[in-house]
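The structure under discussion appears below in the form of structure tokens.
Only one protein chain is missing; all other protein chains are in place.
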Amino acid sequence: MDNAYIPFPSKVLEVIKHTETEYTFRLEFSGDVKPGQFFEVSIPKYGEAPISVSGIGENFVDLTIRRVGVVTNEVFEKYVGDTLLLRGPYGNGFDVDLYNQGETVVIAGGTGVSPVRGVIDALSKSDDPQNKYAIVGFRSPDHMLFRDDLKVWDEKLNLTVTVDGADEGYQGKIGLVTKYIPDLPIKDVNTAKAVVVGPPAMMKFSVMGLLDKGFKEENIWVSQERRMCCGLGKCGHCRIGEKYVCIDGPVFNYTESKGLID
Amino acid sequence: MGLDVNAKKMMKNAFRVSKVRGETASRVRIPGGLIDAKSLAKVTEIAEKYGNGNIFITNRQGIEIPGIKWEDVDAVKEELQSIIDAIGTNQVDDETGYPASGTRNVVACPGARLCPFGCYDTTEFAHKMEDVIFPNNRHVKIAFTGCSNDCGKVRMDDIGVMGMTEPQYDPDRCIACEQCVKWCKKRSVGALSMVNGKVYRDPDLCIGCGVCVHYCPTRAWTRSKEHYFRVVLLGRTGKVNPRLAEDFAKWLDEDSILKMGHNLYAYIEDYISKDAPNGKEHVGYIVDRTGFETFYKYLMKDVTPGPKAEIATTMYWGGKRYDRSNNLK
Partner (left out) sequence: MGFVMNQEEFSKTIENLSKNYRLYAPVIKKGEGRCLDEDIVRYDFVTKAEEIELELKSDYSFKEILLPLSETLFFFTENETKVADKNTSDVLVFLRSCDLHGLRRLDDMYLRNGKEKDFFYSRIREHVQFVLIGCPHSYKDCFCVDMGANKIDEGYVFTIEPKGDGFASEIKDDDFTKYFVGQSEHVKVSYVTENETKVNVPNNVPLSIYKSDFWREYDARCIACGRCTIVCPTCTCFTMQDTFYDPNGKVGERRRVNASCMIDGYTNVAGGGEYRKPHGQRMRFKVLHKIKDYKARFGYNMCVGCGRCDMVCPEYISFSTLINKLDDQIKKEAE
């Protein structure tokens, strides 16, 4: 009998430092995986932590990890050449092909950028990048992730990078992501699609902004972050209503997620 | 013929000399504070028939029936018999009332008969102690309380007994919900902590209150089969040196405590001041005179504490000394 709780080893290929507490670990992996899915990073004797896939390559996955607990603390002790233990990928992930059609806007906040990094990347390489929008928000300029990506995306699609607050003299945009939703130059709100990922309050108000703008509920997708111990639909922690975020999500169409009350 | 009452004899017979000339009050002994409803009805009957229709509930869980004429004392004694029988108070002869009043009513909180936190049957222990020490004219106060919370205020007594349980931990039933840790901190001394996902109990800090057992949702914590006790000694109120009882023993057993109750009287007999008024002197003052070691030797005679018991080798009492200074600081 297979034991899905046994993790497999994966070599650390590269460590990219975004901020003091946020690193991306590039790890050896060559199975099927989609943006929006997640891995359980397993540190024996310390525990496991669900981490979203923030990048996918030929033989690697990127996991962008915020140092917030005992497990992630231990992960930060790892260097290139070390081995991490993983289980996954788990969850449904984003259907990137779907968002490549027509007008699409991705709204992401903080570490919520990780799961949609692959989506924005794909949109930036689509046939009509002029119809693709991304609004990306961070708490402050110091909290910014994926700076190199932001430069590339900015050249290709319509990118808005904003921070909640900044010291005097900051040149960039300041304000919550929701501030930029009304001004999106969407041509057809009936078919335009939106992906929203971030902290609960940010997601709630972003979806409200999109609906106000005329987006159809069925064209909005959100990714839910919940406590996930097993990733296998057993432990129960991530249940909301009849759904288990780890196996039914974390990506939900808004028509589905609006009925899920914590 | 004038009213001639042997007041001293009456007092020993549990009839108080009232401030109202010609009247007495009958003191009813209720060890452990538990009285059957029939006996209480009898108290009411006596109060209505011989008293002034009122009943005092005393500080020490006894009852005083005031307003009784000295002439009716014999009739009251006759009526008291059914109460004495029901409660099982030791007596010399039937229908002679209570044979002594010096040793005060044995107090007990409701304990495990009523309180979820009670670590033993306080009423039962109070009755056992009563059987050992009563009747006796020496002025001794003994009290029992179910747990370390001391709702029975046993620290005001000569011998105060507090129930303890030694929490038993089954790590296989522990889910690390940490409620025991939380509640031990909130309601007790904070003797528990999490180590490697399981609970560690600091045996030095643990006072055996059983709060952990009470709040454990899985029965990882259970009570020890053995009942243990903390014994505090020589607390008192009074005019000269009121003070709280101090810890003498912990994790002690019932038999040892009953023997200590018996031994205390032997000590008093040998060392009480010859001119103590009415033969009454607080034990504490006697110990102040003889020193702790003599007291200890008497108290622990034939006492064989169990292997878990810890006994103090020396004791000090504090409290206010009005005989030295009455100043407010």
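Each chain gets a letter, A and B, in the order it is written, and its residues are counted from 1.
As a working rule, contacts are C-beta pairs under 8 Å (C-beta built on N, C-alpha and C of every residue); 3 or more make two chains touch, one makes a residue touch a chain.
Predicted model only: the values in this text are computed from it and were never measured.
Among B:K19, B:K225 or B:K274, only B:K225 touches the chain that is left out of the view. Only one residue in the set B:K69, B:K185, B:H214 or B:K308 touches the chain that does not appear here, and it is B:H214. Across B:D172, B:D275 or B:D323, the single residue that touches the chain missing here is B:D172.
Of B:I30, B:I83, B:A112 or B:V154, it is B:A112 that touches the chain left out of the display.
Residues 112, 116-121, 165, 171-179, 196-197, 213-220, 222-223, 225 of subunit B touch the missing chain (whole complex, contact as defined above).
Interface with the hidden chain, as seen from subunit A, comprises residues 1-7, 43-49, 66, 68-69, 71-72, 200, 225-227, 229-230, 232-237, 239, 241-244, 246-247, 259, 261-262.
Keep in mind that, in the parts below, only the chains that are shown with their structure count from here on.
Between the Cα centres of subunit A and subunit B there is a gap of 68 Å.
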